[in-house]
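Omission of a single protein chain aside, the complex is shown with its protein chains in their original locations.
Note that the chains take the letters A, B and C in the order they are written out, and that residue 1 is the start of every chain.
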Amino acid sequence: MPRTTITIADKIEALSIVDAKGVVDKQLEPSMPDDLLLDLYRAMVLGRRFDERLLALQRQGRIGTFPPTSGQEAAHLGAVAAIKEDDWMVPAFRETAAEIWRGRSLESVIIGLNGYNEAATVDPPGTTLPVSVPVGSQMLHAVGIGWAARYCKEDKVVLTFFGDGATSEGDFHEAMNFAAVFQAPVIFLCQNNQWAISIPRSKQTRSQTIAQKAVAYGMPGIQVDGNDVLAVYSATAEAVERARAGQGPTLVECVTYRLMMHTTADDPRRYRSDEELETWKAKDPIPRFEAYLQAKKLLTKKKIAAIGEAVQAQIQAAVDNAEAQMKTMGDPLDMFAHAYAETPPHLAAQKEELAAELAAGGKEGADG
Amino acid sequence: MPRTTITIADKIEALSIVDAKGVVDKQLEPSMPDDLLLDLYRAMVLGRRFDERLLALQRQGRIGTFPPTSGQEAAHLGAVAAIKEDDWMVPAFRETAAEIWRGRSLESVIIGLNGYNEAATVDPPGTTLPVSVPVGSQMLHAVGIGWAARYCKEDKVVLTFFGDGATSEGDFHEAMNFAAVFQAPVIFLCQNNQWAISIPRSKQTRSQTIAQKAVAYGMPGIQVDGNDVLAVYSATAEAVERARAGQGPTLVECVTYRLMMHTTADDPRRYRSDEELETWKAKDPIPRFEAYLQAKKLLTKKKIAAIGEAVQAQIQAAVDNAEAQMKTMGDPLDMFAHAYAETPPHLAAQKEELAAELAAGGKEGADG
Amino acid sequence: MAKMTMVQALNLALRQEMAKDDRVILLGEDVGVDGGVFRVTDGLIEMFGEERVLDTPLAEAGIAGMSIGMAVYGLRPVCEMQFSGFSYQAFHQIENHAARLRWRSQGRLSVPMVLRAPYGGGVRALEHHSESREAYYAHTPGLKMVMPSGPRNARALLVSAIRDPDPVIFFEPKAIYRAYREEVPEEEETLPIGRSRIVREGRDLTIVTYGAMVRPVLAAAEDLHSKDGAEAEVIDLLTVSPLDDTLFTASARQTGRVMVVHEAPRSFGPGAEIIARLVEKSFYYLETPIARVTGYDVVMPLFSREKHYLPHADRVLKAARKLLRDG
Partner (left out) sequence: MAKMTMVQALNLALRQEMAKDDRVILLGEDVGVDGGVFRVTDGLIEMFGEERVLDTPLAEAGIAGMSIGMAVYGLRPVCEMQFSGFSYQAFHQIENHAARLRWRSQGRLSVPMVLRAPYGGGVRALEHHSESREAYYAHTPGLKMVMPSGPRNARALLVSAIRDPDPVIFFEPKAIYRAYREEVPEEEETLPIGRSRIVREGRDLTIVTYGAMVRPVLAAAEDLHSKDGAEAEVIDLLTVSPLDDTLFTASARQTGRVMVVHEAPRSFGPGAEIIARLVEKSFYYLETPIARVTGYDVVMPLFSREKHYLPHADRVLKAARKLLRDG
């Protein structure tokens, strides 16, 4: 004052480590065990192949609508690899490969996409929440979980995912603000894939980056090349370290791209150009990581092929397995289970109604 | 990239023109007509005296709960003086002096605080919305109004008010984002009075300033000494100019202080210290402006006294007038008016029910 | 007259009202370039430009709140919630403001907006995409809650909703969006809001329903006729609130036997109000308890079970037979 420029305390940074050709910046290269690197590679390939298979199944009417993740494998896998198993993950709905990394079976995914609530019980309990369809609503849960963990003096952090579109929801704002005020150990990981269905990033918000939104909350923010799994891993690991040290939340923006449709109900050609798609295909996270690993002598052509085959076999087995399991699923009466811890009388009565209808069997005559 | 700091495009500034002793920074002094300066002074005094009178009336049970504005006169009056009569004002609920500046009568205020819906019709229609009690919810209306004005090719801007607490609501975020994306001609004026009931500004958000929240939306932001009416006027006038020129919204943070209770149902001694109050009393916007005007030879002791007396007479007349008017107000059947443009049958029937009850008169015997 | 799906009929309503009145503005997520996820707004941005068809950021309170401001200014915003299950994000804007502003300003201001949202099950959609919670809005004073049941009435009601001086929540039965075609006249057609209609006459029992349930109810009524020789009178509410109770209470006085059918959960659902009105206005004519065939009081299950959750013709037929036996 009287007329001055305000200097913003928190740093907003940008990070990239391996470029689109697979060339690494040695100074920034994180030290990661070879196993972890290979596991990540395998998980990325699995994510991509599974997506392709799900698309085929959807087109054959063997699953319902689903949101593909192709192109974003580095963004969610790089992040989730930086937390521990008993840390928490609070997903949106476009992190399938990360869910699988955390122990969700492919079977569970397939069963869920067939509209079976049973999907939720296919995997052992864990510290991953179910996907959240209402955009942006899950981040607040991450704050509550993070706060609770600290209150319980348990050394856990929470990684929550959301898209570029989600940053427009009021819930994003409230979650970021609460997390900062309460210094909750939360990593807010935005998969900025440039689109929210048909709305481009540029129409979603006028801010130049998503990362700078952290300034509104007095929180550090970083914009990362989201197709560079090492950069995502490094940025997340740093944020995790801060969170564990009691230094509160971080916003990590991963700049990435959704290579396929929003969901299988969507036709992206209505709103985006082939050229744009081609530009981003050139930045595909998988070949780039492959090149890096080859240069590092961790991968060979042969090993790549072997991984590819193993992954396909795993997917095939899961499809078979899921389709077999589903044969015994879907008891209509199960819709009354888990409404409450104890079934209240009116629900017991409604369940009996349905049971009687089912017992009477078949149709009474009219068209369904 | 690879690891760089992101430079933020929009400037966040700070502004102060007249200091707490009334000394002006000549370089920044806005050119304002003498009449406007005196009108502002008078309006500030009216705001303060009216507040005191309302408090007395409340303590006597002659009005219901109300939110005092003392201490914040410069923040809302300085802002509202920078828009034109046919621009729009979208208030929160702590801008009484600004409402009056825009043509609301003191009578209407008193009648409203007595729980009469009739308050809404006491004043002629205008371009000021009714106060908005749900915190933060009104800013979105300002965006819609601003957008509509531009669509209709009408040269109007919208000034919307809110508190520091309101910045935590999701609606604040959505309004700021929509305004920026659609480049709506809106001035977001935050009366940061340091408290949201008992919650201090420091617990409301971890960001160092409210002004910097503009960064999240790619919008200019400015932090102003909110007890300096010239600074508030200047900053708002600049924002208005930008809005009129089609350059979109601005966030103006006025740093001010609520000198009295949150509402008359609140006891601020439960949560804040006398020392804090004293510090802020020393920055009172009225004596400071008075000193400035005296130095400018626009005010004398005599004139000050005359204004004080005139204001008191105006208030007394309004109280008398309002109390007289209220005698003919409050027909219970009016609660069915204005539910819809046309009264639907079920409401007509309910109105008849109540009419019959009233016609039957008095009590049937039981305790109310 | 052209044969149209409900999606096409709604599109026609929007197109014609926009052409006629430049105060009509569309806004919502993906309503512009993409033409809406169900294509209800298809082609409108090409026809009317970005100035009148706004692709908004992803924020429902934002969409509703901005619409309120536009409406206050004198425009006629028609906003879309992508699915009714995401209208709760905007609930406070709707309840605190849209529903109240006329009253709060004693008639000085009004909010002539339409909030469109696809509702209901039957299309094997994802979680949160199949709810029917019209009761929330029907219970909110100051709102009108409209639910068409077919292409032609959807078009006519949407036109009326756009011209209505008050806020209208307009729930579109997505199960019918493309289920069949109906003759829809090119010329303007409106239907009064707040008026129900008899879609099938009958003297033996009365079935009150609306939205996507009208079809299975009619199928059941036909079956009841052909198999049992009984005649059900079917009443389509079209507007859920303000509730037009004249036709169904009159019909009940004739038949003495009534059933209510809706997708929404049963308890505290719309059917309860219909029963209350029947009790208030036709009590002495009722021969049997009023039957409720509704969604169950559980979260709408994922799609593998939705056919058991949703009332279907067979369930309606069974309930009708029981009603005719009882009493």
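The rule we apply is simple: a contact is a pair of C-beta atoms (placed from the backbone, for glycine too) under 8 Å apart; a residue touches a chain by one contact, two chains touch by 3 or more.
Predicted, not measured: the structure shown is a model, and the values here were computed from it.
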*Touching residue (missing chain; options C:167, C:202 or C:271)*: C:271
*In the complete assembly, which of C:39, C:128 or C:225 touches the absent chain?*
C:128
*asked:* Can you tell me which of C:5, C:41, C:56 or C:89 touches the chain that was removed from the display?
replied: C:89
*If the missing chain were put back, which residues of chain B would it touch?*
64-65, 112, 114-117, 133-136, 165-166, 168-171, 196-199, 203-205, 263, 265-266, 270-271, 329-330, 332, 334-336, 339, 346-347, 350, 354, 357-358, 360, 363-368
*For chain C, enumerate the residues touching the unshown chain of the complex.*
85-86, 88-89, 91-92, 95-96, 99-100, 103-104, 127-128, 133, 135-136, 138-142, 241-243, 264-265, 267-273, 275-276, 279-280, 283, 286, 288-290, 292, 297-299
*For chain A, the residues touching the chain missing from this view*: 90, 117-118, 120-121, 125, 129-130, 132, 134, 137, 139-149, 151-152, 170-171, 174-175, 177-178, 181-182, 337-341, 344-347
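What we mean here is this: only the chains that are shown with their structure count from here on.
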*Label of the chain whose CA centroid is most distant from the centroid of chain C*: B
_Roughly how far is chain A from chain C, centre to centre by C-alpha average, rounded to an integer in Å?_
35
*Taking each chain's centre as the mean position of its Cα atoms, how many Å separate chain B from chain C?*
40
*From the C-alpha centre of chain A to that of chain B, how far is it in Å?*
43
*Two or more other chains in contact with one residue: find those residues in chain B.*
170-171, 174, 177, 181
*Mind pulling the chain C residues that touch 2 or more other chains?*
56-57, 59, 61-62
